[in-house]
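Note that this complex is displayed minus one protein chain, with the remaining chains in position.
This part shows chain A:
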Amino acid sequence: MRLVILEDYDQASEWAAKYICNRIIQFKPSQGRYFTLGLPTGSTPLGCYKKLIEYHKNGDLSFKYVKTFNMDEYVGLPRNHPESYHSYMWNNFFKHIDIDPNNAHILDGNAPDLQAECDAFEKKIEEAGGIDLFVGGIGPDGHIAFNEPGSSLSSRTRLKTLAMDTILANAKYFDGDLSKVPTMALTVGVGTVMDAREVMILITGAHKAFALYKAIEEGVNHMWTVSAFQQHPRTIFVCDEDATLELRVKTVKYFKGLMHVHNKLVDPLYSMKEN
């Protein structure tokens, strides 16, 4: 694993955005050769999305030949509800970039047959040639997407009931009213994300520190599903100082010492203008 530690939220967001930008450009996407990106929601990736939008608006990055697959979506929330993940992705990303709407895939939480919807999503990923880079976050309970504690580490896209920790964490988006928070969601499985050729997990803030510790310094455990990525050949954890608060000093020092290696991945920052 690579553990990339930046000083604060803004720097972590920028590093992650630069990495994604470079990966896309180096891939040289074109007609019939799309770069497939897995995408998260929540407050953590907002800064990263903002930077990606900035690169796009500067003309350095185009999403014309990028296909995206979001991790999850609430069940039963109307698609145009301000807290649905469709609304999130539209407002925070899609409306600012040049992605083809046919290439932006998000699970439909209002589908008549939810499992069929999940199976179709897996098929779409397969037809797109698999995911080149899956970007994700981590919940305070160590979950990846909505793979709550106890989820099989080989799981695929399916319907999940949300854990209380997750509902509590999401209440802030629903006027603090627990009764308004959806209790079920469709989510990619741990196995689905493990199939990606590369995985990048964004973790910022002290409230995520314990989950990060459990994910990388303890064993692989279905109670902390992000720990599954210890067995993935190409995973990068991008975090800020606060997220490292529960790690061993030794771990932090080792990876900080590697920053000059890590930074070669984002510097130079490529631009599509050169092409």
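Basically, contacts are C-beta pairs under 8 Å (C-beta built on N, C-alpha and C of every residue); 3 or more make two chains touch, one makes a residue touch a chain; residues count from 1.
Please note the rule applied: contacts and distances are computed from a predicted model.
Taking the options "Zinc finger protein 511", "U6 snRNA-associated Sm-like protein LSm1", "glycerophosphodiester phosphodiesterase" or "N-acetylglucosamine-6-phosphate deacetylase" in turn, only "N-acetylglucosamine-6-phosphate deacetylase" matches the UniProt protein name of the chain that is not displayed. Note that of A:K64, A:R197 or A:H232, the residue touching the chain absent from this view is A:K64.
Taking the complete complex into account, A:H86 is the one of A:H86, A:H143 or A:R158 that touches the chain left out.
Across the entire complex, the residue among A:F94, A:F237 or A:F255 in touch with the chain not shown is A:F94. Chain A residues in contact with the hidden partner, per the touch definition given at the top, are 64, 79-80, 86-87, 90-91, 94-95, 98, 100-102, 104, 106.
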